[in-house]
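Apart from one protein chain that is not included, each protein chain of the complex appears where it belongs.
Take a look at chain A:
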């Protein structure tokens, strides 16, 4: 087996643990992860989450996912070799002003996100934490890449922006918010997050931004109406907080809230932002929605 330095060369440091490197004519981004941890690593070998995450990343091969190409070991350090994304790729894609100049491009990127989510769901993988910060786009080629497993930092996403958004709730679905910390994620939660990103693309500001669970739920219900037993069977039994939120609210007319969106787009948005997770559209069906005709 070749050693790290035999296989890769021309190391160029990007941040303390991230390097750009080269093999033959190709560039890669290398991330160093130490498996040592004072607390438990001396007793417990390679941490379980590192084994799980790497082995799952190794199975994924999708144009819209930042690809893990190689894993090298050297002592207690792991070197994760990722596909290299050049400077044209910018993280936190909604902050890119060019995004909003071409409506067609938004649709194209939304499609790529949904397509990736459908790919992951078919493999029983949940994103759980899909946020615009983890999405990189190349506006010129119109290629979008989702950085899984915290790899966003690998691509020079600004440190502050990343850290401050770790506690960000904006993209969490009502069913997850209802559980207050007891996180029970499932596939509809990811679709909700894409719905929020869709809304954010259109409004040029986060669709929901409540600083706390309760405020966020209130914002969601203000737009989409308070759920009832008819719209979300069983909601009264899980919704201990509904009572805290004052009188029930009627859903707003999405066509007025999103005047820029055509009827197909409105239909898709409302299906992705369906309060009841069981009735929410799946990523697989969303990709086939008429809104994407011609993409």
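As a working rule, contacts are C-beta pairs under 8 Å (C-beta built on N, C-alpha and C of every residue); 3 or more make two chains touch, one makes a residue touch a chain; residues count from 1.
The working rule: contacts and distances are computed from a predicted model.
One chain of the assembly is not displayed; among "Proteasome subunit alpha type", "Small monomeric GTPase", "LALA0S01e14708g1_1" or "B-like cyclin", its UniProt protein name is "B-like cyclin".
Touching the chain that is not shown, out of A:98, A:128, A:204 or A:252: A:128 (per the contact rule at the top).
Shown as candidates are A:132, A:174, A:188 or A:227; the residue that touches the absent chain is A:188. In the full complex, the hidden chain is touched by chain A at residues 1, 15-18, 31, 33-35, 37-56, 58-59, 71-73, 121-129, 148-153, 166, 183-188, 277-278, 282.
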